[in-house]
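Only a single protein chain was left out; the remaining protein chains are all shown in position.
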């Protein structure tokens, strides 16, 4: 079987794999949205731990450091797995809600106002 | 333009859109892995807030409640947007690392041992 | 030296100990509010990990389980240590801001409206 890649894998394909993994183990009973949101936040916390004391610029090197990179990839995988399982359980189309959110963000952050600025839209 | 759907959208297509949004606004300077991991965790926190005091069973209804659902979809979108932008910045193939992580999880949680149990693999 | 207890220890005494620990190690350079807020959130994530798949009622037993309790105490200690160090660095009087926040909460959640209800004040 060919390994998965972002170029050839749809969101739906990944969601199906994540759901199958849970279903095989009879884990859907545990996968309430509340629990999945906690697991997602906990994994996001583990991802952050790699960067706690580094400056942002230095964090760009940390992700390239082979000794760290594999762990970082695993934490990111965990985050996305729980996000996709949340979408499975809640019946959310991830691509659709991202498209909608980015359209809303484009209004809040028009290019001419937001360019090169990190302020929140309420402060632009 | 046809709206995006999980069935027809690849991870790479979503990643490209997220990157283009940041690039247009000259925001790549802010998108260090450290900062993106914080933003991701903060959004995961906002997603959790919808379920703080509900039992897990009740949280399954909360995601179906139209008054809540739109906000929940937006928080999930934010989470995945930051995860994909992290992947962009770190040069991570999300589908590949999820496939690898799920293969590792399958070893830690073999069906016959993990079926119907929520314990950590170290306690199975 | 007598061990510390909540009954006899002031917030100021704990803050002083936390600060001395950092200072001895020349760690104040790393203890920017940004970094401390990340460390705090990451530790809060670790605390959550003990309860991911349990129902709230069951989580009341988990904290009494001797095998888990020590770890849980350590995670809570880490959370409060980072919160106090944040207060040190930002020059915040914790007791004063808690008193102010509880006074504000009492207005948002008057007893007669909030009694026995878990809704957010905007929904009461």
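By letter and in written order, the chains are A, B and C; residue numbering begins at 1 in each of them.
The rule is simple: a contact is a pair of C-beta atoms (placed from the backbone, for glycine too) under 8 Å apart; a residue touches a chain by one contact, two chains touch by 3 or more.
Computed from a predicted structure; not experimentally measured.
Student: Among the chains you can see, which ones touch the chain that has been omitted?
Tutor: The undisplayed chain, in the complete complex, is in contact with A, B, C.
Student: Of the listed residues B:4, B:18 or B:41, which contacts the missing chain in the full complex?
Tutor: B:41
Student: Write the list of chain A residues that the hidden chain touches.
Tutor: Here the touching residues of chain A are 34, 38, 41-42, 45, 52-56, 118.
Student: Since one chain isn't shown, list which residues of chain C touch it in the complete complex.
Tutor: Given the touch definition above, chain C has residues 3-12, 14-15, 17-18, 21, 24-27, 29-30, 32-35, 37-38, 40-41, 44-45, 47-48, 50-51, 54-60, 62-63, 69, 72-74, 76-81, 83, 86-87, 89-102, 104-106, 109, 111, 114-116, 118 touching the missing chain.
Student: In the complete complex, the non-displayed chain touches which residues of chain B?
Tutor: Considering the whole complex, chain B reaches the absent chain at 30, 35, 38-39, 41-46, 48-49, 51-53.
Methods note: only the chains that are shown with their structure count from here on.
Student: What's the call on chain A versus chain B, same or different interface residues, using the half cut on shared numbers?
Tutor: Same, since most residue numbers here occur in both copies.
Student: Can you compute the centre-to-centre distance for chain B and chain C, using the mean CA position of each chain? Integer Å is fine.
Tutor: Here the centre of chain C sits 27 Å away from the centre of chain B.
Student: Could you put a whole-Å number on the gap between the CA centroids of chain A and chain B?
Tutor: 3
Student: Can you tell me which residues of chain A touch two or more of the remaining chains?
Tutor: 30, 35, 38, 41, 44-45, 48, 51
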